[in-house]
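Presented below is the structure to which this report refers.
Of the protein chains in this complex, one is absent; all others appear in place.
Read from first to last, the chains carry the letters A, B and C; within each, the first residue is number 1.
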Amino acid sequence: MNMFLMIIFTLSAFLAVGGALSVAFAKNLIHACVYLLFSLIGVAGLYLTLGAEFVAATQLVVYVGGVVVLLLFAIMLTGGSNLHHVTSRFGLESTPLMGNLRTYIMGIVTALLLIAVLCNVLQGSISASAVVESKFSSTVEQIGVKLVTDHILAFEISSVLLLGALVGAAIIARPYRSSETEN
Amino acid sequence: MGIIPYIVVSSILFICGIIVMIARKNIIAILLGIELVLNAAALNFVAFTKFNNMNIDGHVFALFIILVAAAEAAVGLAIVIRFFQVRESIHIDSATQLQS
Amino acid sequence: MNETIVSYLGETLGYSFNWAGTLAIFFIASLVLASIMALIGGLGTYAERKISADIQMRYGPNRVGPYGILQFLADGVKMLLKEDCIPRDSDRFIFKLSPMLCLVGVLASLAVLPTSSGFILANLNVGIFYLLGATSVVGVGIFLGGYSSNSKWAMLGGMRGAAQIISYEVPVTLTILSIVLIAGGLSMNTLVGGQGAFPNDWYIFHNPFSFIGFFVYFIGSLAETNRAPFDIPEAESELVSGYHTEFSGMRFAFFALSEYIEVFVLCAIAAALFLGGYNIPFGLQEHGLLGQLLQLAVFFTKSFFLYYVVIWIRWTLPRMRVDHLMILCWKYLTPIALLNLVGTAVWMYCFDGKSFYMILKQLFVASGQ
Partner (left out) sequence: MDVYLPIFLLIFIALLIIFGALILSYLIRPSNPSLIKQTAYECGELPVGTAWANFNVRFYVVALVFIIFDVESALMFPVVAVYKRFLQLGSGGAVLLSLLVFIGVLIQGVIYCWRKGDLDWIKSYRTSSDVRAKGLK
């Protein structure tokens, strides 16, 4: 089956490299975004040739379904012209850390839970070598085992990272009505 | 087929991303370049996993790279949108003040 | 592990294929599947008109062929003969590209369609996740179609369509996650094979959470394919025709075809994940090719039943308003799906992965003794 591999690799590599070059030299921003889409699909094909099917599928789901749509939306939101002058200070009236009691309680509970889980797991209740590796044959299952044993810290922290990204981006992007700017 | 073709492809992707980041003056285009660079890095991780006969850790790293890229794109684009509302421009050279 | 139709045929016929044979079988099978899907997409338009006519006490198409069943061919020829209008101010490159993206995305997702245990094109390890990724290309295609026309109606429809599709992907994905929890694998044969032929073994009746999950998934997939009552992106009375206002001829046909095929694919996935998929009772699948054909029949029957329900819903319910649509997604379906996920995980832990039926049976037996 080496020939299929070669063909698929060549096609995907051409898609990826051609897309990347087109991104570099496209005149139109939307076109650049579409070329980026092709490049990302090409990289997903390369992952397939490497046998990393889960990473390839994640590439499709996250990049093609998510990031590219986000980029297109952002281009549409900023692409027009002649918006009248808006002068606000990035809309940040109070720093997001200044929560009330409930947010502090929630934060503390989350932190305690995280610490409890990490202590529980890191103290050697499971480690990857303890799990019978032969039972997890496919790449998805191996990744899953890694995520809940060796890389559990990264797994849990990534959720906190994403929470931070969500809250931060929502604060930054949240629109204010024009009444604010008139004041 | 060895690892060399993959490294070539990923380095081309990386260089394209760097070119985009340096040459473009549009902030969103710069974010496109960052996506390309991160993809190149993730591709290298997966390729080395396959050919150096390491365990599956490279795939996990690629996953986290994709995750961080998505979070970075979300926050970056939010900043771009806010910046556009303030400055009516997404030209990188118009970002001259920390406060407006 | 990974199996394909080739390995299945090789095992059954006791013959190992070389690369040419593999390629030929894959190509023929893919071609057959794609043509069947195109036929289903074509017949879908006919079925829609006929069922709507039934519901509204009309005749529907009845001139071309017996009962008007060849109407879709006439429509296809009409589409071929239409002039190809591209608006003057449009973005021509993306205008030509976007219908292709839609159709390619939908057809690529067919690779993991669980038609039967042996005839599945490729039983990938990441099956259902791959399908999610492939169908997400359609959203980009719809957005680009709306953008490229440079028409206000199309732009509004494209923006709304993209926002709706990505929003409803969230509850759908979370519901699929809860099913994966029960089945313990992502590949289609694991997901379907964990169920049985009779309703008590289906995942929809596995626990109360998956019962709710089925409806969350179904509503979400209706919205993801822009079907009524969620056809905001192409609402005729508000936006002329939504994102494909400016498309004519074959380009419009690609959009319509991809929509109908996607509806079928999502119905098929609903049937596979919740309604037992291709499982046939009494262990008939042991009997080689005949069993496979029976599985095909069972699979298509279930899918077509759901397809009928989709059309039925379209002609029964009024269209939703766009803010209600978003509220339904983010304030009802998503929290419900999250709770389902947590509930399913806890159920699996507490009851050791047993289904509701099995627990009842155990209780019954225990009380009998």
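Note that in this section a residue touches a chain if its C-beta (ideal position, glycine included) is under 8 Å from a C-beta of that chain, and two chains touch if they have at least 3 such contacts.
Here the structure is a predicted model, which means the values were calculated and not measured.
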Interface partners of the hidden chain - shown chains only, full complex considered: A, B, C
Full-complex contact with the absent chain, from C:9, C:40, C:144 or C:177: C:177
Hidden partner chain, touching residue among A:17, A:37 or A:62: A:62
Identified contact with the non-displayed chain, of C:85, C:290 or C:360: C:85
Selected from C:147, C:230, C:278 or C:300 as touching the chain missing from the view: C:147
Hidden partner interface residues of subunit C, rising order: 2-4, 6, 22-23, 26-27, 29-31, 33-34, 38, 79-90, 99-100, 103-104, 107-108, 110-111, 121-124, 129-130, 147, 149-155, 159, 162-163, 166-167, 169-170, 173-174, 177, 180-186, 240, 245-246, 249-250, 253-254, 322-323, 325-327, 330-331, 334-335, 338, 341-342, 345-346, 348-349, 352-353
Touching residues on subunit B - with respect to the absent chain: 63, 66-67, 70-71, 73-74, 77-78, 81
In subunit A, positions touching the absent partner: 1-2, 4-5, 8, 11, 45, 48-49, 51, 53-54, 58, 61-62, 65-67, 69-70, 73-74, 76-80, 83, 93-94, 98, 100, 106, 110, 113-114, 117, 120-121, 125-126, 131-132, 135-136, 140-141, 143-145, 147-148, 152, 155-156, 158-160, 162-163, 165-167, 169-170, 173-177, 179-180, 183
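Following the convention adopted for this analysis, only the chains that are shown with their structure count from here on.
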Graph class of chain-chain contacts, one of line, ring, star, complete, other: line
Averaged-CA centre spacing for the pair subunit B and subunit A, given as whole angstrom: 11
Gap in Å, rounded to a whole number, between the CA centres of subunit C and subunit A: 26
Whole-Å gap separating subunit B and subunit C, where each centre is the average of the chain's CA atoms: 33
Contacts with two or more other chains, residues of subunit B listed in rising order: none
Residues within subunit A bordering two or more other chains: 54, 58-59, 66, 73, 139
Footprint of subunit B on subunit A - complex, ascending: 2, 5-6, 9, 13, 16-17, 20-21, 23-24, 29, 32-33, 36, 39-40, 43, 46-47, 50-52, 54-55, 58-59, 62-63, 66-67, 70-71, 73-75, 77-78, 83, 85-91, 139, 142-143, 146-147, 150-151, 154, 158, 161-162, 164-166, 168-170, 172-173, 175
Residues of subunit C touching subunit A in the complex: 1-2, 19, 22-23, 91, 93-94, 97, 124-126, 129-130, 132-134, 136-137, 139-140, 143-144, 147, 159, 162, 166, 169, 185-187
Sites on subunit B touched by subunit A in the complex: 1, 5-6, 9, 12-13, 16-17, 19-20, 23, 26, 28-29, 31-33, 35-36, 39, 42-43, 46-47, 49-50, 55-57, 59-60, 62-64, 66-75, 77-82, 84-86, 88, 90, 99-100
